[in-house]
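Please read through the structure below; I'll follow up with questions.
With one protein chain removed, the remaining protein chains of the complex are shown where they sit.
Chains: A, B and C, in written order; residue numbering restarts at 1 for each.
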Amino acid sequence: MTAYNLNAYMPVIILVGFAIIMIVGALIVGRFIRPHNPSDLKETVYECGEAPMGVAWSNFHVRFYVLALVFIIFDVEGALMFPVAVIFRKFNEIGSGSAVFVSLLLFIGVLLAGLVYCWSKGDLDWVKSYTQQSFNEERDEKKLA
Amino acid sequence: MISLPSFLAISFILFVSGLVVMIAKKNIIAILLGVELILNSAALNFAAYTRFVNQNLDGHIMSLFIIIIAAAEAAVGLAIVIRFFQIRESIHIDDATQLLQ
Amino acid sequence: MNSSVVSFFAEAPPYQMAVAKLTEILGFDSSVLMAFVTFFLASFVVVNVMALVGGLGTYAERKISADLQMRLGPNRVGPFGLLQFLADGVKMILKEDIIPRDADRFLFIIAPLFCLGGVFATLAVLPFSSGFTLTHLNIGVFYLLGVSSLVGVGIFLGGFSSNSKWSMLGGMRGASQIISYEVPVTLSIITIVILSGSLAFDKVIGIQGGLPHQWFFLHNPFTLISFFVFFISALAETNRAPFDLPEAESELVSGYHTEYTGMRFAFFALAEYIEVFVVCGVAVALYLGGYQVPFHLSELHFLHDTLGVPMAPARMLGQILEIGSFVTKTIALYYVVIWIRWTLPRLRVDQLMTLCWKYLTPISLFNLVGAAFWMWAFKGESVWTLLANLTNSVGGGH
Partner (left out) sequence: MFDNFIFLSSAALAIGGALSVVVSTNLMHSCIYLLMSLIGVSGLYVTLSADFLAATQLVVYVGGVVILMLFAIMLTAGSDNKTVNRFGIVKIPPMGNLKTYIMSLLTAGVMGCSVLKMIMNINQTTKLGELPPYSTTVEQIGTLLVTDHVLAFEISSVLLLGALVGAAVIARPRLENEVTK
């Protein structure tokens, strides 16, 4: 437990401020020196020379969501593991490393079970994720129900 | 300036805006945004009380678990929203009136 | 107290004199003001150097690719074409700024800010040397993971707001690639955290040494594998080839920044190049000994007592040696990144996801368990120390 001063976070604010200043500044400076003559053609989105059809904000496939779902669970578990990983060395030095090791193993074991489940159900595949077999299984389930 | 009442006031504003979002919006995803705001205000309260009232970090653990539960809630909630959209082609909360599909 | 560039300077008498003087003039305690000024100047230097690194990165990229393909590369502007990036910058700022008619203007304007802001915020903890790091936060690595995830949001928004199909596809791919590869990166970092027992960069580096056998890279077999997992995943997180699917030229025109012109595009490119440097720096700090100089050459008592250099120059010299050590290793990794880009073909989307979820994630989980076991069984000693102990005990047995 080491005390610190909140001044240590000063560079974060300053650097983000720099990012804002750079973006705003470059665009304002550029406003005076660059041409500005918009035309109808310029302002259409690029679609290989064709006139664009419809909008791009369309439905995407669910596999994006399923991967994001697996990710967020891993992300949260990683965030939970950080403090335990930090104190592991200290606990090991005072001789009670086994308890921490076992609790970490249990935690990772449950995490691994989730990964294995998603793998076996084909959630981690991109293209052929939902094979004929899983479709058939699902259809059978529906028939039974 | 950094005192318990000011943190409670911020957390109160977050809570009320979350509540208004939950009730006013008819879009299910927008309602989930409101839920996130409310959970955040609760987690902020725990951290504030830890800092100003008793300095034993149990409140931080509680906030940590609130964040975890919020993540799990968002994952399951959005999965339900997507499934609902696949079935009904809508994410209007008033369409979710039937239990069976 | 967190050590930072301010606490480094605060030990020097002139700094304290300046603080006292300012307090006298202004009538209030000006240590905060002085800290702000120091941080501001240091951040200004770091940002400019990083912008230069980003610019030189584009030059190096073109020159190295030319070298690998037996071309000449840029050689007109300045000696060896070194000023090419300045010419590019001037060209960028003179280009017309176009926002598509159908675009979401608010998000279109704010998207580069997320990319650049996220990358710049990571610079605050990048350990250039023990004194010249902007700040050594106690949660260094974890903070870095947090702010660098802003880049993913920026890329997604850049793709979404353009309302172009190419951009949208690139943005979706980019976001899902970045979040997927964050899992192996996080797990690899936890592997190192278990062995070092701290999240702060100065502690992680302080536990390593200057020579290769003291680095975490060669600490034990698990960290050796973990380094490669980290490096591959970091390549994918920065959208570098062979993982540059979000901006795959041959499929998606230019990916998430198809509709961005002029300076807005330049900010995306700048953020990408700086992020590559940051990622290489993090790999160096975690695995390759960071700013440690071999044989303790940079330590004060060596320079001051043994060589007889006066106190103030000795401190500066030590820091400069450390910066040299850090930057040399980082540039070497940067070269490897560019080399890989021009050597390997691009992966397919499904191969990308398979690589992440079916190879790198299980391997990094295995590494994590292995490192924890190593810590538990061998008290976190490196394999070389164990070997030395073994030979000693065998030799002592006679």
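Note that contacts are C-beta pairs under 8 Å (C-beta built on N, C-alpha and C of every residue); 3 or more make two chains touch, one makes a residue touch a chain.
Only a predicted model underlies this, so the values are computations on that prediction, with no experimental measurement involved.
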| request: Give me the visible chains that the unshown chain touches, in label order. | output: A, B, C
| said: Given that one chain is not shown, which residue among C:37, C:110 or C:316 touches it? | reply: C:110
| note | Those residues of chain A that touch the unshown chain are 1-7, 9-10, 13, 54-55, 57-66, 68-73, 75-80, 82-87, 90-91, 99-100, 103, 106-107, 110-111, 113-114, 117-118, 121, 123, 130, 135, 138-139, 142
| query | In the complete complex, which positions of chain C touch the hidden chain? | reply | 32, 35-36, 104, 106-107, 110, 137-139, 142-143, 145-147, 149-150, 152-153, 156-157, 160, 172, 175-176, 179, 182, 199
| query | Can you name the residues of chain B that touch the chain not displayed here? | reply | 1-8, 10, 12-30, 32-34, 36-37, 40, 43-44, 47-48, 50-53, 55, 57-58, 60-61, 63-65, 67-72, 74-76, 78-83, 85-95, 101
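As a convention for this text, only the chains that are shown with their structure count from here on.
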| query | What kind of graph do the touching chains make: line, ring, star, complete, other? | reply | line
| field | Selected pair, greater C-beta contact count between A-B and A-C | value | A-C
| note | Note: chain A residues in touch with at least two other chains are 75
| query | Going by the touch rule set out above, which residues of chain C reach two or more other chains? | reply | none
| field | For the chain A and chain C complex, residues of the former touching the latter | value | 2-5, 7-12, 14-16, 18-20, 22-23, 26-27, 29-31, 33-38, 42-48, 52, 55-58, 60, 64, 67-68, 70-71, 74-75, 78-79, 81-82, 85-90, 92-93, 97-98, 101, 104-105, 108, 111-112, 115, 119, 124-127
| task | Going by the contact rule at the top, pick out the chain A residues touching chain B in the complex. | result | 62, 65, 69, 72-73, 75-76, 80
| remark: Counting only contacts in the complex, chain C reaches chain A at residues 1-2, 4, 6, 32, 35-36, 39-40, 42-44, 46-47, 93-103, 112-113, 116-117, 119-121, 123-124, 134-138, 142, 147, 160, 162-168, 172, 176, 179-180, 182-183, 186-187, 190, 193-199, 253, 258-259, 262-264, 266-267, 349-350, 352-354, 357-358, 361-362, 365, 368-369, 372-373, 375-376, 379-380
